[in-house]
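A protein chain is absent from this complex, but the other protein chains hold their places.
Labels A, B and C are assigned to the chains in the order they are written; within every chain, residues are numbered from 1.
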Amino acid sequence: MYDVAAVRKDFPIFETGIAYLDSANTSQRPRQVTSAVLDYWERYNSNIHRAAYKIAEEATDRYEATREKVRAFINAASTKEIINTRGTTEAINLVAYAWGRANVRAGDLIVLTILDHHSNIVPWQILAEANGARIEYVDIDERGELRQDQFRELLEQQPRLVAFSQVSNALGTINPVDDMVKRAKAAGATVLVDGAQGAPHQGVDVRALGCDFYAFSGHKMLGPTGAGILYGRRELLEQMDPFMGGGDMIKTVRVEGTTYHDLPWKFEAGTQAIGEVIGLGAAVDYIGELGMENIREHETEITEYAYEALSDIEGLTVYGPPPSRRAGVISFALDGIHPHDLATIADRDQVCLRAGHHCAMPLMTRLGVPATARASFYVYTQKDEVDRLVGSIKEAQRIFK
Amino acid sequence: MYDVAAVRKDFPIFETGIAYLDSANTSQRPRQVTSAVLDYWERYNSNIHRAAYKIAEEATDRYEATREKVRAFINAASTKEIINTRGTTEAINLVAYAWGRANVRAGDLIVLTILDHHSNIVPWQILAEANGARIEYVDIDERGELRQDQFRELLEQQPRLVAFSQVSNALGTINPVDDMVKRAKAAGATVLVDGAQGAPHQGVDVRALGCDFYAFSGHKMLGPTGAGILYGRRELLEQMDPFMGGGDMIKTVRVEGTTYHDLPWKFEAGTQAIGEVIGLGAAVDYIGELGMENIREHETEITEYAYEALSDIEGLTVYGPPPSRRAGVISFALDGIHPHDLATIADRDQVCLRAGHHCAMPLMTRLGVPATARASFYVYTQKDEVDRLVGSIKEAQRIFK
Amino acid sequence: MSSKPLSADDQFYREYILDHYKNPRNYGRLERPDITHEEDNPLCGDVVGMDFSIKDGVIDDIRFHGRGCAISQASASLLTERLKGMPLDDAKKINKDDVLGELGIEISPARIKCALLSLKVLKVGAYGLAGDDEE
Partner (left out) sequence: MSSKPLSADDQFYREYILDHYKNPRNYGRLERPDITHEEDNPLCGDVVGMDFSIKDGVIDDIRFHGRGCAISQASASLLTERLKGMPLDDAKKINKDDVLGELGIEISPARIKCALLSLKVLKVGAYGLAGDDEE
């Protein structure tokens, strides 16, 4: 049995009394993660990869150990395919610059989706503008699910790149990524999957999935801010020029020219977020101990509970698919009450609720709403927090009656 | 009187008994910094700029408070000119992409110096290659100081960009940046100063200096890894297109196109290193309390002490300028003993010494050495640590006699 | 929850703010405005637009339209009440503190932009002032 009370004990922040329902935004971090970083700071704080002494060797080992943990976590073939970035956004931009600028040509088609996060839209808009490519967006149906018929039509135009998210952060929609990747690859496209909401909640097997790139953020999966991952297929990464230049990503620097380091370091210029990467390793360990299956089960239980509780409230509209096809995210609206006003009232009860466009403005435009309220769940979420949310909603309805 | 013993009490790592002589590589972090990050994790851990509840407001406030602290620290005109990056390397790459790609044209001249760090060379090599510009490097004289005569000659060719470091990380040379910036500006160049070694040890007044861009790293000035700063003159930053695209750097995202956020957020795409930026703010406070003047005095005292002690050793060659014109960095060689072997022997005595090319291969080539040993100092360095280094050197000479 | 005594946050949604939200004054459009301007707060989707009719340097008539949270809409409604009949020169002097004072409640930093959106419409629309000075 998944013991959420025991899990919560690992998160000192809950002693403040908050009900934290904004994990799709950023997760909380357990003591196991923060103490791993603290251990670095207090015992072997040093720079890596230029190690001439023991503490720097330990820092290097632990930094590289995260890479192996992440490799195993997503089942990549090699640690050469695991590149440290600040997060999903930098990971996607890395691909847009280092792969995109060289490989996307004028007139090429880029296929995105209307429910994607800005971080998986804007880098491609910038690329399309620079290289003269065009972008098409896969629409959603009335349940908030991607229109697969339209996706397949677009594939017939042989897009150069197809990029979409594993799970929508705004609606919680779980996209049929296995099928979509297979079809996109068969159509000859390079495929990037935005795993920001997928990696923490569903996990992934990049080899089974068969995508070319996979991006995710440590801070959404119990790790510190400042550390995230780009997975890239080795063959592609080998062909790519570096993104940023600087220390550590080179073999030799000469006035006449420079040779670059091997993978994965070719893409890690300058001093990396060493402590944060070490913390991410601890987060992967922590998730491994809980077990991704258990996490999923727990989230499903909470999501179903919340879905039902919210659906019971009069004047409340839930956006997106039924609970069986959604991750632990519920976006909703209240008749006559703006999401911001609801969030402000919830905040009085220490209920942390997100209100806004969730960095998915094209989706908001598509849904015809300026903003939604959103509750999202993770390993530590308990039913009591959902109950408190329901209380805040009723309170708001009382005030705005 | 500067009380180094009291300062050292703020750094738990010294309880391990190490003599840490590698601060030019990365500094240690005091409890004041680490507990600021811990406080974030345990009390108000949340994402910023989308705040709908109190802890997110506090995170946003403290994140933005760092910006104001940094602004004051370098005396920038506005917080709009302070952009968070992972460190110096990302800051310089940001300029190379977002300013360089649009402003440097075929045949344009870029002036760098032979003693610069790879992070202030490779991004420009990549840019020069992409845009067809050419690069000239200012040489050093026999004291390891930039040849100002040659610099002036190069300025006559009206370079588009001039980039150099405030202080050399490999030799400790303090460059005459005031004069160099003034001349480069007068010649019509855009000027970037790499302050990675300057900001922590000398400080800077960017308005007095008059440079267009100034880059530095938090982890070299008592802050956590993962947070650094790009200062840019507002006028230039306004004209520039964004670097990375994604969440938070936009005003509106539409299928038809996107409008970007105001400065400084235009250049901060995706979830930032929130905890790390908050830690950097605490580091700036800590430095402010010690006082930059006092830090400089303390470092000068240690550097002179070390310079003398090392110069007394037979068969030891110190590279670079006399102590009066160098920062707290001493690069040296021992006859018949490779720097790596020295570092390994020092490590046995828990003396953390750097051996290598210090990410300054063009300088090493120029000096005709494959590597040097390097000791570097900071706020917490005490003479006893220098004495232990001298002991290790003598031990190495005994073993290799 | 409903048995809770009147708290600071009930204050936040004081009766008259809710009243202005539900029954906005001067809501709608003018047929032939001398000035018309709209601003939005893209981060939360609030929109406020105002139509001004100016006679002899005085705001002779005014209407606002828009959508968004209670704070942004009530603030617009309150501001139009105040502006109606006011000489333009006086309207120019209205500042943040006036607007926040009129709302009479504590506004958290995250909601300041909602509260000041209508002021931005006034400033940018009526005077062409740069609208970003409240950041």
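The working rule: a residue touches a chain if its C-beta (ideal position, glycine included) is under 8 Å from a C-beta of that chain, and two chains touch if they have at least 3 such contacts.
For clarity, every value in this text was computed on a predicted model and none was experimentally measured.
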{"item": "Chain not shown, its touching partners among those shown", "value": "A, B"}
{"item": "Listed residues A:K9, A:K54, A:R325 or A:R366, member touching the removed chain", "value": "A:K54"}
{"item": "Option from B:L115, B:M364 or B:V379 whose C-beta touches the chain left out", "value": "B:M364"}
{"item": "Contact partner of the left-out chain, one of B:R31, B:R152, B:K251 or B:H338", "value": "B:H338"}
{"item": "Residues of chain B (touch criterion as defined above) contacting the omitted chain", "value": "338-341, 344-345, 348-349, 355-357, 361, 364, 369-371, 391-392, 394-395, 398-400"}
{"item": "Residues from chain A at the interface with the omitted partner, ascending", "value": "50-52, 54, 56-57, 60-61, 251-252, 262"}
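Quick note on the criterion: only the chains that are shown with their structure count from here on.
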{"item": "Rounded Å distance, chain B centre to chain C centre (Cα mean)", "value": "47"}
{"item": "Set of chain A residues in contact with two or more other chains", "value": "340, 344, 355-356, 361"}
{"item": "Numbers and ranges of chain C residues touching at least 2 other chains", "value": "42-43, 108"}
